[in-house]
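Selected chains only, in their assembly positions.
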Amino acid sequence: MADKLAMVVFSGTADRLFPVGVLTSGAVAMGMDVEIFLTFWGLQAFSKKAQGAPPKFSTDYADMAPMFAQVLKEKNVPSPVETLRKAKELGNVKVYACTMTMDLLGQKKEDFIDLVDATAGVGEFMDKARDANVTLFI
Amino acid sequence: MADKLAMVVFSGTADRLFPVGVLTSGAVAMGMDVEIFLTFWGLQAFSKKAQGAPPKFSTDYADMAPMFAQVLKEKNVPSPVETLRKAKELGNVKVYACTMTMDLLGQKKEDFIDLVDATAGVGEFMDKARDANVTLFI
C-alpha cells in the first residue's frame, strides 16, 4: 500500500488554497496517495459558482497580498484547481465534499466542479485518514 | 489500543471551532480516541466568561458569514461545545488546557468550563500525540 497524505481543507482564501495544490503535487511526485476532504469555506471554493472569481487573500496579509497576486499572474502560476487537476492525472488523488456542509447549505454534488470525486461524511474521511502518513488541516 | 485523533486547537473563531466538534464526533463514531489540546485563542473560547457570547466568524469570510450564521441558527446546529459534550458521552475524548497560555494570562483551571478535563504542558501533549494516527492543528 502506498504512503498517504490526507488533508482536511477548511479554508477558502486563495493563499491557503495554494498549498493544497502544491502539497498534493509534492506528495504525488513522491509516489504517495492523496485524499482531500473539502469542508466549510474550502468546499465553497470548489463550487461551480465560485470559479473565475478574483482570488481573495487572507486579510492578515493584506499588506503583502497585492505583491503576491501580481507575481502569481506575471509568472503564470497555475491555480490550485489547475494544480490539483494535473496531480490527479499523474497520481492517485481523491477529492471528497463534506456532506454536512452540503446539507447545511442545501448543496448537491452537481453544484461542485468535476474535480470533486464523491461526497463523504466526516466519519468516513476519518476512516480514510487513520492510516495516512501525513495529516494536515488547512 | 484504539486509533487516535490528536488536535491542537489554537483558533478561537466560531467557524474554526465547528470542525473541532465535528471531527471529534466523526472520530468517536469510527471508534477512535480523541485528545484535544486547547491553546491561545482556542483556549479562551472555552473560558466560562466566553460562553453565551455571539459567534464570531473569521474576517476572511465576512461576506459569507451572515448566511452561514443564519443557517446554523435555522437548522439548530449544535454548538462546538455541545457537540464535544455529546462526543464525550459516546467515546473516549480528553480535553486539555495549555498551561503556558494559562500562566501567561493568569488563568486557573476553574476559569474554564467543565468540558476541560485537565491542564497539560505542550511536551505532555506532544507525548500523547506521538502515537496518534491523525494529528491536526486548527
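Chains here go by letter, A and B, matching the order in which they are written, and residues are numbered from 1 within each.
Just so it is clear, contacts are C-beta pairs under 8 Å (C-beta built on N, C-alpha and C of every residue); 3 or more make two chains touch, one makes a residue touch a chain.
All figures in this text were calculated on a predicted structure; none of them were measured in a lab.
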With 2 copies placed here, how many are in the full complex? 3
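Just so it is clear, only the chains that are shown with their structure count from here on.
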In whole angstrom, how far does the Cα centroid of subunit A sit from the Cα centroid of subunit B? 23
Spell out the part of subunit A that touches subunit B in their complex, as residue ranges. 6, 8, 10-13, 39-41, 44, 56, 58-60, 100, 104-105, 121-127, 129-132, 135-137
Subunit A partner, complex, touching residues on subunit B are 3, 5, 7, 15-16, 18-19, 22-23, 25-27, 29-30, 32, 58-61, 64, 68, 71-72, 75, 77, 133-138
